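Removed: one protein chain of the complex. Kept in place: all other protein chains.
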């Protein structure tokens, strides 16, 4: 922590600031400039968390030096984390594409989708059983029945299942059926939920909140990891800005910045970022080109009949074309895309 | 719902769009312009929710006509709602100021604060027992013990207690101790929590999410109201923008816009909006001038020793001065500020 | 300037950083913490402007200590600046309201408006002769003829005239007719124009850019002042955010923050910030409550016939009511509102 004092700070004020810092167990280092005096704090910055430094007389600014996240920081791990997801690993050489419907609407459509996306090269199946919806009047998912259908689809397709959990009370239930627990953008700072998913033995796919900085995002991952669950996958899905031409503003730079800051895998959700079908492909290519470890894509057998997010879902033909056209981009980025899923096509 | 078609839309496409709408149970009204054909949908727009209109061939844009919130809409109520809060009503002629520490840190500081703010004219006591913190390493509140202390402070001061609930599993416990349940900005779209607080018989103070539009905000209130709990108080506390000179950007216009759109009371939280003590007073005056029904202000006996938010907390003297200087603004806005709290000073 | 090094920085890297700083003529002060070494730079920070510090090996972050603006900084002036505007001063005890049409549309409407707003207490007349419009197909003002009409309206009403200048080639022409030169939000970082208006002897009313931080805003004022023209009036008019319920997001906090950072007067434009007539009054009250030195309000004899911004213009009756209801707020804020303009009512 570095404390910059106001022009005209008095010796007494500097002394009082120093005393507060030293009382918290840190050492100080005073550096007098022409107009400002700077106080460096040496030791564990966390101990200063309770000290309202900005309120002390004479303080103009406070600059943290240490990153507030630790377990998520790149320095914490010898190399990039590889997170097991069924027969593949997220974060390894293979580009992992997770695909499936926004919501589980029924058994047939789910099995049909799982088979089709697996055959096209997807390595995970997504599908919402519990759905967060902005309006209480929207379709909110099949709930427990949806979870059972997902487990059934996994059995038939061999694809590990990713599904969202929205309530601390559902964590065990969802963890009993799914391979990866998704925490949605709107719950990224639902700290009770983050804590609870940190206690189970399932990887967590954490989506970035609409107004979360990357620092907030990594601190949310830290909440999960602090409970002992180190298997967190970060997912960029667009942030909220003034631009209305797209549903969200896809923050592509988040991918390389996160890859630099953390050892956790980073994937992108081009469906929610763009909000319309025709943007899914260009955003997917771009995410992979920028270094993403994977993608999560909405696919529906008949998008024009989908109960939610039909506008941004690909149909099977569209998904197959995406996977085919994605391959050279993935290879240019040093990634491998597997041809097809043998379990699925069997 | 109004559907605008693309230039060059074919008759077949228009027919297909019309069929989808009529299949959902609405009537259509076709209007052919020089370049575009417009299809008006007459009937219950909600039935179109499952129809991915933007995906249909020939559709360029979709404009909803009806507001997505109903119970929260101004038209739903004969006049502004008045929500009982102890001996006062939020939404009536009296400006209701809720004050207290960010976190409950102990009995003495809480009782001391309750007494002081009550004596200065506050009509509610705030204080966090369960605290949402961006970092898992920050102080996160006293929990159950904090709730007991709040109940004790209410007894002594006569002030109704407002405190945050963060987890569906805590709703009953918090409702057993508090007069008003606060749902924080980070949980504004925690739909499981909104649903759960909608089931209890306590007013809910709902804070606007950092990246929520006013429409999202009213839909979050609608979630609570749909469960039968009509007593929702809306709180503007700043949104996230590019400006870094303040902790958040206080969206003052939200106050008059919400007063126009809804019958629910609207208050402001100048402490979180500005993030520093010296902004609390000007933001408070402004909020009241713009028509706010109340304020929620952080007050601590010794801000420089606060365990959280010390930088933005007023001390007792500061709060008394705020209340005194607030009076003429409140009167100019047609509001009454009560002199003092007889229970508190007794 | 404070330089924070990366974890594991080498002695050699620290030496190279130090050499670059000392080569620029500053002294350094090294402070070694447990994980980071911090290098304080003592001397004129501007000399470091050409040194790409972030690119030097071992550098993690750079924190400026000195404010980049000087002439605009509060410390530069013994007290708040008072800027002469006709018979009043902007920045003094009197709240100065500038009113008039968005565009000058003709002589009659302008004189009629000047007389009416003057009689209601306005102390300045606004009106656009050259209009910046987002679309090239919109009405763009009467140009030179508009300037003449403004000069004529000043003669008849006694009100000083504020009008926009958009092109370096027009500065002399506009300065020949107007009392105050307005630089619009879209030109806030048109540095050629800022430099040019800095060379004339007319106060400049500088509107905040839609995506300008307050630091950018003060640096734009600094551009004008650096040319010798110290008479700059800052105008908050809303920033661009994700919220679409209002035309712009009125950043009310900008008023008290600017009053703390600079000696220049600060006014608000509630018409552009809100974008609709019914928001003009609450935003005006709030701006004055928060400490604004003045307001700029759009008024038109018949808003429903205005050639531009009719939706946000008040009619004469609306303006009179605003001025009447504004008085108690202004008084609560320690400001005086003058009763009426004797020249105008004569």
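Read from first to last, the chains carry the letters A, B and C; within each, the first residue is number 1.
Heads up, the rule we're going with is that a contact is a pair of C-beta atoms (placed from the backbone, for glycine too) under 8 Å apart; a residue touches a chain by one contact, two chains touch by 3 or more.
Everything numeric here is computed off the predicted structure, so don't read it as measured data.
Although one chain is not drawn, the whole complex shows that of A:25, A:228 or A:282 it is A:282 that touches it. Contact with the undisplayed chain is limited, among A:273, A:295 or A:323, to A:273.
Only one of C:75, C:112, C:167 or C:321 touches the chain withheld from this view, namely C:167.
One chain is missing from the display, and on subunit B it is touched by residues 2, 4, 7, 29, 31-36, 38, 40-43, 61, 63, 65-66, 75, 240-242, 244. Contact between subunit A and the absent chain runs through residues 211, 213-215, 239, 241-246, 249-257, 260, 273-274, 278-279, 282-283, 285-291, 325, 328-329, 331-333.
By the touch rule set out above, subunit C reaches the unshown chain at residues 46, 49-56, 68-69, 132-140, 166-170, 186-187, 189-193, 195, 209-211, 216, 219, 222-223, 226, 239-240, 276-277, 303-311, 313.
Just so we're on the same page, only the chains that are shown with their structure count from here on.
Judged by shared residue numbers over all numbers used at their interface, subunit A and subunit B contact each other through mostly the same positions, with over half in common.
In terms of Cα centroid distance from the overall Cα mean, chain B ranks first.
With centres set at the average Cα position, the gap from subunit B to subunit C is 31 Å. Centre-to-centre separation of subunit A and subunit B, using mean CA positions: 27 Å. Counting only residues that touch two or more partner chains, subunit B has 211, 239.
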